[in-house]
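One protein chain is absent from this view; the other protein chains keep their places.
What follows is chain A.
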Amino acid sequence: MVKSTDTILNIKNVSKNYDTNQVLDNVSMSFSKGEIVSLYGPNGAGKSTLVKIICGEENADSGEVMLNDNITNFKSYSDALAAGISYVPQEGGLMENLTVLENLAICLKNNLKIKNFNKKAIRSLIAEKHYFESLASLLDVNVVLISAYEQQLATIFKALMMDSEIFIFDESTTNLNPTDFVKFKEILIDLKKGGKAIIFISHKLDEVFDISDTVTILKEGKVISSNKIQEITKLEILNLFKSKLEVDLHKETNNLTPLCEIQILKAELNQSEFYLSKGEVLCIDSNDTVFKYQMGYSIYEELNKVKGLKVGLIPALRDSEGIFPNLSVEDNLLLNVINQSKFRKSTKKDEALNNIVTELKLKFENWRQNILELSGGNRQKVILGRWMLTDFDVLVLIEPTAGIDIESKTIIHNLILKLRKDGKSFVLITSDQGEQEMLTTRFVSFKNDFKEVC
């Protein structure tokens, strides 16, 4: 354990159970001023629960959180914010019907207690912060109209404007591209120099190694190691989770039968035209994240118009576009096949469902369980499983593994590779460089106004 005189936040023997499920088991750690600590581990390891306890959004069953040697007793996040803890969640955190500026104004007004707080004052306050440049043109745009990635930036900036002592980033970088991540890193280094404590959660190991001073690894609710970043290697961490790709990556692109032509007629998407073959993973790439995502949704719509072609979509936002939060695990899986008579026979249905569970290594307690009780990685597996039950020809994948742990990620990658060998086609849109290299058999990349096909 790292102990220093600059310790600002101390977590002592914190445990937490949900019903019979122990999420945190006697966790202790400390965070110091001017230090970036990464929490790393698979989904369900307890990282998010831990930061929620720090922020007062959840209560620990036992143990305590000490801020500057005082036991915190936060009733909600607003108490934590008042005490100098800023929290950036993975999704949400902005009011969609308001503009970016109004969102900032409300947050600042509630927390900085500045009087005479008008839009002009906020604008000048924002102008002082150099990192806002990238959002300058979007200040008066409603949040619902900006992309997931821009929303994430705005959420990060909103947190940065609070002059907190501790900043927590929970999967805040999933939608950032490498260039933005470099800027994000600069901001963090500034904060670090200013003596702030930073807790960083990411599933991207490269980011973790790029950014942190200390990496603390959680598994099944326990701290299994905590090291200075110089003292540990990526390989050592990966070995802790024993994940390996099972399928070797032959990228045999010959002998492919053409499946269909895709014509995108939307002007804002360059009116492009390309083809898709059986058994390939076509990667649509662009340095413009928003453009890339729009392409994904448009391709899905276009493919849907092709007669006799069964097309599926894994959307970018797992929770707000993918799952049905009011339905059980079983219903979420069966939704696309429930109108087929063969899935009404319980033996057939059970067989198909059990196959999915083994193939995806889906972790859950029972079929009637609500989908929201599953971890992020398992929710994403359910969305993939839903399409696997159908006899799809093409699956459009938009950020299929964003924000999920390395184990789930490997499982999903292996499945895509296997399905591809079975002759299924995929259209892939991802910000994950490694994923792109591993899965893709052919690229269509867009740069500014030109289309390059390789």
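Everything below uses one rule, namely that contacts are C-beta pairs under 8 Å (C-beta built on N, C-alpha and C of every residue); 3 or more make two chains touch, one makes a residue touch a chain; residues count from 1.
In the analysis below, contacts and distances are computed from a predicted model.
S.K.: Pick from "NADH-quinone oxidoreductase subunit K", "Menaquinol:cytochrome c reductase cytochrome b subunit", "Amino acid adenylation domain-containing protein" or "ABC transporter permease" the UniProt protein name of the chain that isn't shown here.
M.R.: Going by its UniProt entry, the chain not pictured is "ABC transporter permease".
S.K.: Can you work out which residue in A:71, A:127, A:189 or A:338 touches the chain that's missing from view?
M.R.: Of all options in A:71, A:127, A:189 or A:338, contact with the hidden chain holds for A:338.
S.K.: Which residue from A:322, A:376 or A:403 sits in contact with the chain not drawn here?
M.R.: Selected residue, touching the omitted chain: A:322.
S.K.: What chain A residues would touch the chain not displayed?
M.R.: Missing-chain contacts on chain A: residues 300, 304, 312-313, 315, 320-327, 331, 334-336, 338-339, 386.
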